[in-house]
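Notes follow the structure.
As you look at this complex, bear in mind that one protein chain is not there, while each of the others sits in place.
Showing chain A:
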Amino acid sequence: MSDQHDVHWLCRPTTIKKLWIVGIAILVLTVALELTIHPHPYFGIDGWFGFNAWFGFFSCAAMVLFAKLLGIFLKRKDTYYDD
């Protein structure tokens, strides 16, 4: 009996797939909502369509990559300071 009923409903592949679909629908919706407002950009570029969406995504990707790069040099085993 290793079918899907043994697994917690949140962990089933079908649920995870549904969560992804709902998640992406929400993302599209938030960007679409931007059509309903009239932004007052302070610096020009922040008035571009979907600025916060791509800015958020790419700055996060950049931070993760930078952390990864820094990790190459600065990561040590967690017993490093133990005597």
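As a convention for this text, contacts are C-beta pairs under 8 Å (C-beta built on N, C-alpha and C of every residue); 3 or more make two chains touch, one makes a residue touch a chain; residues count from 1.
The criterion applied here is as follows: contacts and distances are computed from a predicted model.
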From "Response regulator", "histidine kinase", "Na(+)/H(+) antiporter subunit D" or "Monosaccharide ABC transporter membrane protein (CUT2 family)", the hidden chain's UniProt protein name: "Na(+)/H(+) antiporter subunit D"
Chain not shown, touching residues in chain A: 7-8, 10-11, 23-24, 26-27, 30-31, 33-34, 36-40, 42-43, 50-57, 59-68, 70-71, 74-78, 80-81
